[in-house]
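One protein chain is absent from this view; the other protein chains keep their places.
Chain IDs A, B and C follow the sequence of writing; residue 1 opens each chain.
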Amino acid sequence: MSVNSFGRMFRFTSWGESHGPALGAVVDGCPPGLALAEADIQPWLDRRRPGQSRFTTQRQEPDAVRILSGVYEGRTTGTPISLMIDNVDQRSRDYAEVARAYRPGHADYAYDAKYGLRDPRGGGRSSARETAARVAAGAVARLVIPEVRIRAWVSELGGDAATAFDDAEIDANPFFCPDAAAAARWEAMVDAARKAGSSLGAVVTCEAVGVPAGWGAPLYAKLDAELAGAMMSINAVKGVEIGDGFAAARLSGESNADAMRPGPDGQPVFASNHAGGIAGGIATGQPVRLRVAFKPTSSILTPVDTVTPAGDATQIATRGRHDPCVGIRGVPVVEAMMALVLADQKLLHRAQTGR
Amino acid sequence: MSVNSFGRMFRFTSWGESHGPALGAVVDGCPPGLALAEADIQPWLDRRRPGQSRFTTQRQEPDAVRILSGVYEGRTTGTPISLMIDNVDQRSRDYAEVARAYRPGHADYAYDAKYGLRDPRGGGRSSARETAARVAAGAVARLVIPEVRIRAWVSELGGDAATAFDDAEIDANPFFCPDAAAAARWEAMVDAARKAGSSLGAVVTCEAVGVPAGWGAPLYAKLDAELAGAMMSINAVKGVEIGDGFAAARLSGESNADAMRPGPDGQPVFASNHAGGIAGGIATGQPVRLRVAFKPTSSILTPVDTVTPAGDATQIATRGRHDPCVGIRGVPVVEAMMALVLADQKLLHRAQTGR
Amino acid sequence: MSVNSFGRMFRFTSWGESHGPALGAVVDGCPPGLALAEADIQPWLDRRRPGQSRFTTQRQEPDAVRILSGVYEGRTTGTPISLMIDNVDQRSRDYAEVARAYRPGHADYAYDAKYGLRDPRGGGRSSARETAARVAAGAVARLVIPEVRIRAWVSELGGDAATAFDDAEIDANPFFCPDAAAAARWEAMVDAARKAGSSLGAVVTCEAVGVPAGWGAPLYAKLDAELAGAMMSINAVKGVEIGDGFAAARLSGESNADAMRPGPDGQPVFASNHAGGIAGGIATGQPVRLRVAFKPTSSILTPVDTVTPAGDATQIATRGRHDPCVGIRGVPVVEAMMALVLADQKLLHRAQTGR
Partner (left out) sequence: MSVNSFGRMFRFTSWGESHGPALGAVVDGCPPGLALAEADIQPWLDRRRPGQSRFTTQRQEPDAVRILSGVYEGRTTGTPISLMIDNVDQRSRDYAEVARAYRPGHADYAYDAKYGLRDPRGGGRSSARETAARVAAGAVARLVIPEVRIRAWVSELGGDAATAFDDAEIDANPFFCPDAAAAARWEAMVDAARKAGSSLGAVVTCEAVGVPAGWGAPLYAKLDAELAGAMMSINAVKGVEIGDGFAAARLSGESNADAMRPGPDGQPVFASNHAGGIAGGIATGQPVRLRVAFKPTSSILTPVDTVTPAGDATQIATRGRHDPCVGIRGVPVVEAMMALVLADQKLLHRAQTGR
């Protein structure tokens, strides 16, 4: 079963563990003839790369991607694109503790319950390091959907919401925060959490502008269902909202209605976007908008009660090198999953409709 | 592409429109030798059936299911189980209006944008009537997972939350509400909304007890990712939370940790369940718990601005027969999707592990 | 697992047993806007229908197809097309013998070994009656590929090969034989086999003209691999050849080469078609040509040694109503599978290439 593959038409398979020699992704179904080089992928990986500020893990990984197949003379050939990233800075000694006891909030116990064994080095396959493969594949997906502009940001951190929105600000602070004042507050919050051996959660908002009306597919490949599954597959994600999400459950029918008016080019203009750009699982042409909740990092210095694989009581404090707020580095991953879903749906749409 | 199929191992394909002659589901991958008769399915359909109280649509459908294949002498044979439900009370005359203009919040415009044509009778394929097929397939799925008990309820309606929890109360009021006092308040709220030509949203909570630790599958078939996709594929759903969901994004790492203690049978006992019974995409053995947000019914009597297929401005008020709060009848559908995901993951788990 | 589904983009799921109330197919992924009515499907079912000559089974089935979904005002809507055919002439009393002992050459023993139980009435799910669902789905597939003309015929029966080829003759005799003289010989052969309580095998040849160069998909969805799997899934098929097939294994490299010359429209003209129109799994624009071997009907009156489900020695002579040569009615099924594979590959091709 391809449980490590994602997508229907534009499909990638990821492989690799946190402390193995490398990790990678194989992208299948990419249209031929697209200009593609490592330089098209590397900037996205660099955005996600660890060790860039004191607010993310201090593991130092260059995350240099290599294209091993599927490209000839700078163009995609339509055959599988194999992307590989070497692991460089593996300090497995940090993880003897992980083998000794189950870390609450991590997959340690669940993997043992499922497989009867696990790779404890850095969480093995369950590590967020795997998201580098997603970002690499997502960079290829972006080339398939040049009509779409995707943008994600941290809209809330530790319960404190950004209130201003300045697109230029997002890449100007280490929090992908569109609100400079909020970013300043978050700096203090994250510093305090780290010093306290604690961690913080976050909410990431993502928007895709330019998605043509008609992409998406009823009923079990609905655009919103695919996005929800995609986002929930990211490490530490516990909630997904499309458009107004849970707030919509508190609106009246008429307040929630996105009224339409005739538009200049024959397409309707919407008065609002409560729906997040999706109706009946199909894009309406409005911006596709969603929100993703990241729990606080489970790896904390504060000791927590737990058990050993043998079933004995103990406590664990996770030393290693960790992000005090995994939601921050979730931003490029959320964007990548958005790109992957949209590229997939574009190809699926043209398969059935010829458009 | 099987966009109308759901599941990997225990897989069903649904078909049918709101006002066609019938609708149905074909279930593939069901284990052989299970006792199965129409009487095992009908009670779940009856729970979802319209026309049972004044708080749901007045369309009268017996929703009588027939098993057309896959069962011999009362036992499943391992071959496809074809389930069919005739449509009886189709009043297509109610829907001339639907053909005339796009209903905001419905799939009308999106289907036209995608396919270039649509069946306007009752919303055609995009109608929530299709969820009868899910409930029928879900009833078969329940037989595959006798170790699991699934329970869903409306935990919030129109922004008003149930605060008490009495399991016996859930089926004792027309709102699947576990809190008798809340049910009484909601009765007045729904009556008022209907009279005002308006509608209300709701939040449904679902819990599955008895899911063995180990079910689930990293990375792109994570139990939580599958559940999120499944729930978001239900009509009118706009948000999904696993465990604490968005609230977890506001907790500190140590508050969110589900500490473990040695248990009597060698399995750990958890001090809390912020995670909703899933870690790293794999069940921990705790109850699997999620919340689903339903938007208010888009079909309302209050006129809303919209456009015609020709692009002209108009208004639409949706007469027909509609649920004033679709979340209520969403309860058996949420349960069915939970059963379908868990049956699927059980078979996937034993394929790989032999257990 | 969708083991009862076929196709990647244009995909159908079949259901039903020989002696159940009905059988059917759900077609998913069909492009919208195609004109489709029962009358587009019925003629193909009529070609396959039993009881039309003394050379096929005397079971009388009208095989009247009904379209239950996916069509509105005579056009496909892009949603699932549910096709149903009622079973009418089930004489289950003929099959007490089948329950008593395993019929050699049939799936009886294998189904019991797999599932622990089976539906013995007419072979249940393993009956060739299921091929009616394929022919119905194949009729829809033909509408997706109007550029292609598919033709199959019996090229060999009981070891006696047709030597002449007259397209008009194929539908003029009960053997789908393109050679009138051979058809006359076969009439005597089949009569003799039936009277002797025996049966005969056959080879069916199929050709698809008009397949555009480029359809097909390396590496595991190669056009020839898909066709081989499709044909081998038909009841009683034991061999598949593409182009020259096994004869190619006896040619020298230069004899087997299909030399190319410049053609009038910029596309090459081939001097021969040893390859059967496929190179590297992709269509070359030549006719796609294959041959399919059908074993002799396993249901024969001549008693054969066998065992009972309890493991006792016995003999079985299969009375019932059977085709003395199943290959004959295999012709419309081979055509249907060809159409299904080509429709699927057309959609897959345009998904990736946009053409």
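Some notes on this structure:
Just so we're on the same page, a contact is a pair of C-beta atoms (placed from the backbone, for glycine too) under 8 Å apart; a residue touches a chain by one contact, two chains touch by 3 or more.
These figures come from a predicted structure and were not determined experimentally.
In the complete assembly, the contact with the undisplayed chain comes from C:A202, out of C:A136, C:A152 or C:A202. From the options C:H19, C:R48, C:R75 or C:R125, the residue with contact to the unseen chain in the full assembly is C:R125. The missing chain lies against chain C, touching residues 1-6, 8-9, 14, 102, 104-111, 113-116, 125-126, 130, 156, 158-159, 193, 198-203, 212-222, 224-233, 235, 237-246, 248-262, 266, 268, 271, 274-276, 278-285, 293-300, 302, 304-307, 311-313, 327, 348-349, 351-353. Listed for chain B, the residues touching the missing chain in the whole complex are 9, 29-32, 78-79, 218, 347-348, 350-354. For chain A, the residues in touch with the chain missing from this view are 1-5, 8-9, 11, 13-17, 20-24, 26, 28-29, 32-33, 66, 68-70, 72, 75, 77-82, 114-119, 121, 124-125.
Keep in mind that, in the parts below, only the chains that are shown with their structure count from here on.
Here the spacing of chain B and chain C, counted between their Cα centres, is 39 Å.
In chain C, 9, 29, 32, 78-79 are the positions where the chain touches two or more neighbouring chains simultaneously.
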